[in-house]
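Contents: one structure, followed by commentary.
The complex appears here without one of its protein chains, the remainder shown in place.
Take a look at subunit A:
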Amino acid sequence: MIGRRVVRFADERLRLAQIVRKGMAKVFPDHWSFMLGEIALYSFLVLVLTGVYLSLFFEPSTGERLYTGSFEPLNGEMLSAAFASTVELSWDVRGGLLMRQAHHWAALIFVAAIVAHLSRIFFTGAFRKPRDINWVVGTTLLLLAVFNGFAGYSLPDDLLSGSGLRIASAIVLSVPVIGSWMQFVLFGGEFPGNDVIERLYAAHILLVPGAIALLIGVHLTILIRQKHSQFRGPGRGERNVVGSRMWPDYAFRSIALLCAVAAVVFGLGGFAQINPVWLWGPFEPSHVTTPAQPDWYVGWVEGALRLFPPVEFTVFGHLVPAPFIPGVLIPAVTFLVIYCWPWLERRFTKDAVHHHQLDRPREHPFRIAVGVWALWFYGLLLIAAADDIIAAELRIPVFDLVRLLQVAVLILPLLAAFIAYVLARALRAHPEHRLTTMRWQHLGAGLPRRRRRHASASVRRSTE
C-alpha cells in the first residue's frame, strides 16, 4: 500500500507515528460558530492562489506606456503601466477577469469573516485568559487584512483608487509632528508621489501577506497548544474538549467549507462585476469620480471623515488638521480598545482565572451592550460613507442626511446597547428561553435595578 510506504518513509526519518496519531485524534468542538475563523483562513488561501496568478500579469509601475488591447475606448492611449496592465488583465488575458474579480471578492469575504469571528470570540468571552494572547494576534491579523485590502485595491492606479490614496495621504499628513515626513516616505514625495504604487505592491504581495501567513501560523499554534474552548454542556468541563475528531470527521467538514468558500468566491467572480477600473479611467491628479466609495472594511473611516464636524485646532502654533480626529484618532482608539479589551474587562470583572468554557452571550449583559454599541456605531459610520448615494436615492439634500446621521451615530448605538442590555438580562434570568421564545412579561427581569445587587451578581457569576 502506497500510504503505508509514505508513512514508513516519513516515520523512519522524523519519528512521526505518535504525533500523527495524536493529531488525527485531536478533538474539535462542533458548534457552527467555530467555523467563522476557518472561512477567513480559506479565503486567505484563495487570495494567495488568485493573487499569485494576478501578479504574473500586473505591472506595478506608474511609468506611462501605450495601451493596445480590446477595450476600445482606451485603445492607443498612453496609460500608466499599472492601469494598462490591469485593463489588459481584465480584457485580454483569458481567465484574468475571473481571477481578478474572485480575488477582490475573496478579500471582502476575508475581512468580513475575520470580523464575524472576532464578534463570536467577543460575545462568548473566548478572549479571556489564557486566550487573551491569541486575541492580540487575531486583532493584528484584522489590522493587516484591512491594510492589505486597501493596498490591493489602490494598485490599479485608476481614478477611484486614486481618490482613496489621496484621502489616505491627507490622513497620514494630518498626524502631528511627523505626518508630512510619513507621507513623503510612503508616497515618495508630495501626493500623488512617484513611487506609491511600487511600494504598495511590495507591501501587498510580499510584506503583509508574509506577516499574515506567519501570524496565522502563530494563531493556530497557540490554538493547538491551548486547545479549543467550548460551550458548556453535559459532559463538558474546564478540563476537556468534546466534539469530533480531526481526521476524518472534522477534516471532511472543514474541506467541505474550503470548497464552499471557493465556490462562492468563484461564483461571485464570474457573475458579480466588481471594481471595473476601465470605467473609472486612469488616475489624473485634478480629476475625481463621484460618487466614490471605498471597500466596506475602510468605509467606516470614510464615514467618520464625512460626519465629523470641521474641527481644526492649533497646538503650540501648529495645526492639527480636520482629518486627524476621524481619520487617525478614532481608528487608533478603536484598535487600541480592541487590543486591550481582555484586560479592560478584567479590570471590571476582577476575573483573572483561566477559562476554557465559553459564556452564553446573555451572561454578560454589559459586554453585550458594548459589542452591540460597536456594531451599530461602526455600521452607521459605514452607512455614512455612502451618504451622497443614499441622499440621491431618497431625493433629500445630502446635508440634511449628514445632520441626521451625525445625531443617529451618537444616539442609536446607545439605544441599541441599552435594549441589548435589557434583553440580555431578561434572558439571563430565563435561561431556558431564547430571543425568539421570550414573552413580554420576561422583560421585567431585564430592566436595570439598583446598582449594588447587579454588580455583586455579575462578580459571582464570573468567578464561578
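Keep in mind that, in the parts below, a contact is a pair of C-beta atoms (placed from the backbone, for glycine too) under 8 Å apart; a residue touches a chain by one contact, two chains touch by 3 or more; residues count from 1.
Just so it is clear, contacts and distances are computed from a predicted model.
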{"item": "Protein name, per the UniProt record, of whichever chain is missing from view (\"Transketolase\", \"Ribonucleoside-diphosphate reductase subunit beta\", \"Cytochrome bc1 complex Rieske iron-sulfur subunit\" or \"Urea ABC transporter ATP-binding protein UrtD\")", "value": "\"Cytochrome bc1 complex Rieske iron-sulfur subunit\""}
{"item": "Residue among A:311, A:332, A:394 or A:435 that touches the chain left out of view", "value": "A:311"}
{"item": "Contacting the left-out chain in the complete assembly, out of A:279, A:319 or A:394", "value": "A:319"}
{"item": "Residue ranges of subunit A at the interface with the undisplayed chain", "value": "25-27, 30, 94-95, 97-98, 101-102, 130, 163, 166-167, 169-171, 173-177, 179-181, 183-193, 195, 226-227, 235, 238-245, 248-249, 252-253, 255-260, 262-264, 266-271, 284-288, 290-292, 305-312, 317-323, 326-327, 354, 356, 387-388, 398-399, 402"}
